[in-house]
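Read the structure below first, then the notes.
The complex appears here without one of its protein chains, the remainder shown in place.
Entry: chain A
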Amino acid sequence: MSETTTTAAAGTASGLPADKELLLKADNLEAGYVPGVNILDGCSIEVGKGELVGIIGPNGAGKSTLLKALFGLVNITSGTVTLDGQDITGMKANSLVARGVGFVPQTNNVFPSLTVEENMRMGVYLRPRTFDQRFEFIVDLFPTLGERRSQRAGAMSGGERQMVAMARALMMNPSVLLLDEPSAGLSPVRQDEAFLRTRMINKAGVSVIMVEQNARRCLQICDRGYVLDQGKDAYTGTGQELQSDPKVISLYLGTLAEDVEKEN
C-alpha cells in the first residue's frame, strides 16, 4: 500500500493515503441508542474511492454502531457524514440506498421466505428495470447464486446466506458497501471464503467498509484499518502496519500469550 500512510496516530481524523480520492468521511460522530449515552464519542474515519477499510476494536467499542450511524439506522447526535462531498448526516437508510450506499446487516440479512432471485429483486426495489443487468453482474461474481436462483434463502447454509446478503446489497450498484461482521457465525473455512468474497467485491470496484471481530484476518485483506476504542478512532494505518503495531496488539490483538506467560 501507499508509503505516505502514517502509522497509528491516536485521535487523528485523517489517515487517507494521499493518492486516494475521498469518498466517505465521518467527522467527530457522536451517536447512541439512548439519549445521553453516547456509544460513538467523537469518532472520525475517512474512506477513499476503491478502498477496502476494516474497522476493528474490542467488544463494545462501537464498531457496529458506527456502521449503523453511517447508514442512518442510529441517530447521530453530533458530527457530520459526507459522501462524495455531499452532507448525508441524519439521512434515512432508504434514501441512502438510492445514493449508492449498500449495507449488509450482521444477522438476519436475507429474506428467508424469498428465493435467491426474489432477494435480488428486493435489492433493486428502487430500480427494478436494472434487474437483468445487475443479476448478470452478480452471477459473474458468484456463479453459485445463478445455479441456486430459485432456492429459498432460508433453506441455505450460513455461508451461502452471507453470499446472498452481499449480492443483494450489490444489486443497487453501490459506490460503498458497509459490511457488519461478514464472518460472524461461520466456521473458519467459511470465514475465509467470506473474506475472499469481500476482497473480490472490492476488486470489482466497490469501496468497502468492513466491521470485524476477527481482527487478524480482517487486517490481512484490508488496505487500511481503523482501531476503535471506547467510541473513538484510536489508531489507523495500513492493514500490515496495524498488525505489527505494539500498541494495537496490546489494546486488542491479543495479550493472551503474555497473560499465559505471566501465569507460568
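Throughout what follows, a contact is a pair of C-beta atoms (placed from the backbone, for glycine too) under 8 Å apart; a residue touches a chain by one contact, two chains touch by 3 or more; residues count from 1.
By our rule, contacts and distances are computed from a predicted model.
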Protein name, per the UniProt record, of whichever chain is missing from view ("RsbT antagonist protein RsbS", "Ion-translocating oxidoreductase complex subunit A", "ATP synthase subunit I" or "Urea ABC transporter permease subunit UrtB"): "Urea ABC transporter permease subunit UrtB"
Option touching the unshown chain, where A:Asn75, A:Asn94 or A:Gln133 are the choices: A:Asn94
Of A:Asn38, A:Thr65 or A:Asn109, the residue in touch with the unshown chain: A:Asn109
Touching residue (missing chain; options A:Gly123, A:Gly225 or A:Gly239): A:Gly123
Which residue of A:Leu66, A:Met172, A:Ile201 or A:Leu228 touches the chain not shown here: A:Met172
Residues of chain A (touch criterion as defined above) contacting the omitted chain: 71-73, 92-94, 97-98, 102-105, 107-113, 122-123, 125-126, 154-158, 161, 168-169, 172
